[in-house]
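Every protein chain of the complex appears in place save one, which is left out.
Here the chain labels run A and B in written order, and each chain numbers its own residues starting at 1.
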Amino acid sequence: MTRPTEALHTQEMLINMGPQHPSTHGVLRVLLRTDGEVVVNARPDIGYLHRGLEKIGERVTYAQFMPFTDRLDYLAGMNCNCAWAWAVEKLAGIEVPERAEYIRVIVSELNRISSHLIAFGSFTADMGAFTPFLYSIREREVVNDLFEMVCGNRLTYNYARVGGVSADLPQGFLEKTKEFLDYFEPKIDEYNNLISYNKIFVHRLANVAVISAKDAVGYGLTGPNLRGSGVKFDLRKDEPYSVYPKLEFDVCVGTGERGVLGDCFDRYMVRINEMRQSVRILRQAVAQIPEGPVIAKVPRLFKPAAGEVYFRSECPRGETGFYIISDGTTNPSRLKIRTGSFVTMNIFETVTKGLMIADIVAVIGSFDIILPEIDR
Amino acid sequence: MEALALKLMSAVPALAGVPLWAMTLLVMVVVAVILLVFALTFGGLGSYVLRKVAGDIQVRIGPNRVGPYGLLQFLADGVKLIMKEDIIPAKADRFLFVLAPYLVFVGSFAAFVVVPFGVGLIASDLNIGVYYVMAVTSLVVIGVLMAGWASNNKWALLGGMRAVAQIVSYEIPVGMALLPAVLIAGSLSLQDIVRSQGGLLGIFGWNLFHNPFTFFSFFLYFTAAQAETNQTPFDLPEAESELVSGYNVEYSGIRYAFFFLAEFGDMFVVAALASACFLGGWHVPFFRAETLPGVWGNLLSLGAFLVKAFGIVLVMMWVRWTLPRLRVDQLMRMSWKYLVPLTFINLLGVSLWLLIFRGKGIPQLIASIF
Partner (left out) sequence: MGLREYINDIVEAVVTTAKGMRITARYGVDAKEEVTQQYPEVRREPEERFRGFLHNDIARCTSCTMCVKVCPVDCISLESVRGADKKMVLVSYDINIGRCMYCGLCVEVCPPKSLTHTAGYEKAMFERGEMILRFVQEDGAEIKARVAKQVAEAAAKAAEAAKAAEAAKPAEAANPAVPQPANPAPKEGLSADKTAEAAAKAADSSAVAPGGAKAEAAKPAKADPEKKA
C-alpha cells in the first residue's frame, strides 16, 4: 500500500530561527528547512557577535589583552583569563609561583561550577521547566559574591596576570569557599530529583542527536560534548597543566544511561557530574594551597622572545586554545583563538537531520554553546 | 431564567407591569454580565496568583509593587494592554485575524453557562450539561487555527497547527474521564451530578471516593484538562522558548489580552468541572447548605464550590511550574496511547462496578453494613 502522503503535494517550509530567539544562546541564526515539524536541513548562521578580538589582540599588549579574554566566554571569565596567562607564560618561559597556580585552579573550578549552572539552568528553561533556572542562578550568585571578594567584579574578572594573579585571596575567602561547597553539594542531588531524571525531561533528551565517539573525535568536539559520547579525554588529565597533577578527580563520561550513548541526555549528565567533580577538586585545592607570592616578576613593558606557542586548557565549554605568534615586540603579531563552541557548530547541520523543531532547541542547549566564543 | 424573572416580578411590585419576555431578557443580560465580570476578574486575579505562585516556587517574590502585595498588578497590565498600539501585520488576513480572539474567548466563556456555582446558582441547568461543555470548548480550536493562519507568520502557523492537534486529541480523554461521574449520577446535567454526591456521607459522598475507577479517573481527567488548557507540560502552542509564543505571536494589545483571558477562563471551567464531577461541587462536607435560610445557603455553597475550583487551579499552576514541556509527537503519543486506552478501561470498570454493586460506591456499601 502506498503511503498516503506520497500522493499529496507538500511544501518545505523555510523558517528562520532568527538571531533574536528566546532559546538560541545568544545571537545565533538557524535557517530551518522543515517538512511540517520534521527538520530537513538546519544551517547555522554565525557572525552576529563578531567583534574582531583577534585583531584587537594585535593592537594591544599582552597584559592589556587580559580583559578581552573575559569577554571571550563571559560565563567562564576566569577560565579564559587563566588560559591566556598560561599561554603567554609558556611563550615567554615564565615560572609562576605555586600559590598563584592554586589560586588559578580554585577560581577556574568555581567558574566551571557557575558556568555549568547556567548551562543547566538555561537548558531546562528551554525545555519548559522554568524553575531550575532560578535555583541555579541563586547558587551562582554565591559564586559571584566570592569572585567579587577576590577581584572586585562579578562577571568580567580580569584576575589572572602574566606571571600569576593580580591580588592575593582576601581574608576569609577560603572559609567562604568551603561554606559554599558544603551548601552546594546537596543541591546537585536536588536538581537531579527535581528535573534531571524527570520522565518528561528524559524523554525529551534521550536518543536525540546521537553523536558517536568516532564522529565526535572526527568533528573536533571537545569538553563535555566529546565526553558525552563516551570518549574519555580531559585536558586536565591528558595534557596536565598548572597544579592539576596534584589533584584527584574523575573524568566524567557519558554512559548512555537513558538512551543511546552520545545523546543529549549524556551531554547534560556529564555537566551535572562535572559540577560534582569540581567540588571535589575545590575541596582539595582549598586544603592544599600553600603560602607564598602570588605573582612572578614580569617587566612592565613585557617583550617575549620571538616565536609561537599554542596552549590549550579545559574550559567549561571545551578546549580554549590560544595560538600566539610573537615577533619580540610588546604586542602579539598574530593571535588565534580556538574555542570549543565554534568547533561544535561544525556538527550542528549533520546531527539535526530528521529531528523535530523542538529537538533543535534541545540540541543547542545540550551543546552549551555561547555566541561570544563562536564569533569572537 | 423565566422562573427567576417571575420571582422578581412578584417580589418587586413596581415591575409587575413589565411583559414577561422583557423581564426574562433583562435577567438573562444581568446574569451574563455577572458571569462576564467574574470571568474577567478571574482572568486578572488568576494571572496575579499565577505570578505569585511562580515567585514562591522560584525563590523570589512575585509582583509586589502595584497596590498592596501587588494585587493591582493585573489592572496595570490590563491598562497597559489596552493602551498598546493595535498592530495588524500587513499581509495578514484582516477579517480572520480580528475574529480569532473573539472566537477563542467565546469558546471558553460559553462554557460558564453550565457551571454549577451553588445551590440554584447556575445560569442555565441544561440537561445536556457535560455534553454542551465539550461541544462549546471546541470553538477554541477554530479560533486558534484562525489565529495561526491569519497571522501570516510561520511560527504562528506551526503553533496553531500544534494547538489544534493537541486540543482535539485531548478532548477525547477529557470527555471519557467525565463519563464515570455521569454514569453514577445518571444524568448529563451538572446540577444533577453535584446533587448525586450529596447526603450525610459528607466528604465520602464525593465521586472521588466512589470506587477505585473514579479515583483513577480524576487524575486522568486532571492530566487531560492540563493539556486542554495549554499548560506546561502541554504548552506547545505557546511554547515561549521554542515558538516564541506560538499562535499569538503577532497579536498585541487587547487582542492578546483576549487569548490570555480565554486561557484563564478555560482553566476555571475545567477546574469547575473537576470539582463538580469529582469533588462534590458545591456541597459543604457534613452539612446541608439548602437548610440555611434565604440567600445564605446559596452563598455558602458558592463559597464551597469556589474553594474547590480554585484549589484545583492552584494545583494546575503548581504542576505548571514544575514540569518541562512535552514534544509534539510525545504529546500525541501520550494522548492516544496512554490516556485514551486508560479512560476506556476506566469507563468499562465503572460500568461493571455500577452493574455489580447496583450503583453504590465503597462508602455507601460500608455505610449500608452498619
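Methods note: a contact is a pair of C-beta atoms (placed from the backbone, for glycine too) under 8 Å apart; a residue touches a chain by one contact, two chains touch by 3 or more.
None of these values were measured; they are calculated from a predicted model.
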| item | value |
| --- | --- |
| Option from A:G52, A:P170, A:P290 or A:G307 whose C-beta touches the chain left out | A:P170 |
| Contact partner of the left-out chain, one of A:T131, A:T177 or A:S229 | A:T131 |
| Candidates B:W318, B:W336 or B:F357 - the one touching the absent chain | B:W318 |
| Of A:Y197, A:Y310 or A:Y323, the one touching the omitted chain in the full complex | A:Y197 |
| Touching residues on chain B - with respect to the absent chain | 53, 55-61, 318-319, 321-323, 338 |
| Residues of chain A in contact with the chain not shown | 60, 63-68, 70, 131, 138, 141, 145, 148-153, 156, 158, 166-167, 170, 190, 193-195, 197-200 |
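In this section, only the chains that are shown with their structure count from here on.
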| item | value |
| --- | --- |
| Partner chain B, residues of chain A touching it in the complex | 13, 15, 21-23, 37, 124-131, 134-135, 138, 194-195, 198, 200-201, 203-204, 356-359, 361 |
| Touching residues on chain B, where the partner in the complex is chain A | 54, 57-60, 154-155, 158, 162, 232-233, 235-236, 239-244, 321-330 |
